[in-house]
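Here you go, one structure.
Other chains of the complex are left out, but the ones given are in their true place.
The letters A and B name the chains in turn, as written, and every chain counts its residues from 1.
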Amino acid sequence: MNLSIQLPGLNLKNPIMPASGCFGFGREYSQFFDLNELGAIIMKSATGEERLGNPTPRVAETASGMLNAIGLQNPGVHKIIEKEIPFLKKFDIPIIANVAGSTIEEYEYVAEAFSKDATINAIELNISCPNVKEGGIQFGTNINMAEEITKRVKAKSNVPVYVKLSPNVTNVVEIAQAVERAGADGITMINTLTGMQIHLPSKRPLIANRTGGLSGPAIKPIAIKMIYEVSEAVDLPIIGMGGISNADDVIEFLLAGASAVAIGTANFQNPLVCSEIINNLPKTLENYGFNSIEDVIGKGHI
Amino acid sequence: MIRKELLPIISNKKIAHESYELVLESEYISSTAVPGQFLHLSIRNHTLRRPLSIAAVDKKNHTVTLLYKLVGKGTEDLITYDTNEKIDVLGPGGKEFVIDDLTENDEVLLIGGGIGVPPLHFLAQKLSEKNVKMTMVLGFLSKEYLFYEKEFNELGHTIIATDDGSYGEKGRVTDVDLSQFNFKHYYSCGPLPMLKAVKEKYSHIDGFLSFEERFGCGVGACFACVIPTKDDAGYKKICQDGPVFSSKEVLI
């Protein structure tokens, strides 16, 4: 069955890609399966300079989910272009660069740097990281800032820009409409929900950063609801994520209105999950009577 | 290379207070694993895997032994696995204790505390094959927590210390006086405070320390498990670059 789907800047042979921060820059997972199987890859968030992130512990397990507060640790955009992209170049898959920062200027700087590298097919603008003091989520929870930063980054980018939305808002549709006005080429959603776990033996928040981002199957109903609403309110393609762990989940996201999906937390439990989902997708689509990916997108709407 | 395997459980039994021994069957791991490496276990109903050090391998019978302490939800569920079941394992992962520069009759020190003891047993097995002279100091909370004393004694000179003095020497592993020895290296695993004390006391010796941290991916992709280091990068990943590090490279 034909699993391909065309999105701005992204010629996907299938709608499956690893989510930012859950797959590093691909190296580690390439020992488990051939990355050429992937529809695309989204790299870990990049900032202008190297960042060491938050103190540890940085992760905790929750019911059907996990909390993380990595804090955007990364070697910085230039080291990524120099050391990581050459490795990914060897594979025949679109590369999406995830852009983060503390100031609009830093976001512009990183986007511009990636735009100069011909191997980058699209940018994912991370305005929804809940784990850093400045930047990140503050841009994603305010309509004006979201619009402003999207405009500014678009101006510096020569590849399509997908804006990654935060679910930690009263009205995600307003934010989606703001980034559409600002010229975003697509939307990726959802990033993590802010959460906390208290470690009883020590009577302290388990995660050193106190709060962390909640991900995994626990948040899937929230992701589905937000994608369903946003897809009715904007004309941008959506790359959906939030708790996907099998082919049925993928179809649920497509029915809700996503055109492709990203898989995060599930990689930790099963390093082969992306590959397995890609292999199961044709059979699963058939079982539910679908003949293509296009056939499924948005069909869950009444 | 790390593989994902569904391994038959040979046995899973209690060996001391809150302490268990899990024996798995894997030709691949038993024939390729080296001391210091860990397995990443998928426990039913848990989003994240749990890392456990390899405590012993039997190449002939293709078995791998893990020793674990009951500390929380994951290990509580791990003790419920029966012999007839299989468990999903990623491994072997991480870097080993460096021993290639050791030759016959070199003297080394192994210091372990609590759940830090398991990897030292696998190490002791390898070192005894090399006929390296070992002094092993193993610390436990109290007598009831003591495990594998016999196994260690068979491999070399073993000193047991308990915090409450209910068995062996009373006090911490770093309280034991070993000034008469002349160690080429030390190898240590245990809680962070213990590792700090060991690093400090034996600062004149090149040592190797095995660290623990809460893991996400366990393969080097998520940056959950970093530890500060002296190199320019400023950090290393415990799951990929460790869990064993040279006492000279880590900042603790």
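Just so it is clear, a residue touches a chain if its C-beta (ideal position, glycine included) is under 8 Å from a C-beta of that chain, and two chains touch if they have at least 3 such contacts.
From a predicted model like this one, the values you see are computed outputs, not experimental measurements.
Enquirer: Since only one copy of each chain type is displayed here, what is the full stoichiometry of the complex, written as a formula using these labels?
Expert: A x2, B x2
Please note the rule applied: only the chains that are shown with their structure count from here on.
Enquirer: Could you grab the centroid distance between chain A and chain B? Build each centroid from C-alpha atoms only and quote it in angstrom.
Expert: Measuring from centre to centre gives 36 Å for this pair.
Enquirer: Quick one: in the complex, what on chain A touches chain B?
Expert: 21-24, 27-29, 31-32, 44, 50, 52-53, 56-62, 64-66, 68, 70, 73, 75, 216-217, 265, 267-272
Enquirer: Which residues of chain B touch chain A in their complex?
Expert: Residues of chain B touching chain A: 1-2, 4, 42, 46-49, 73-74, 90, 213-227, 233-235, 240.
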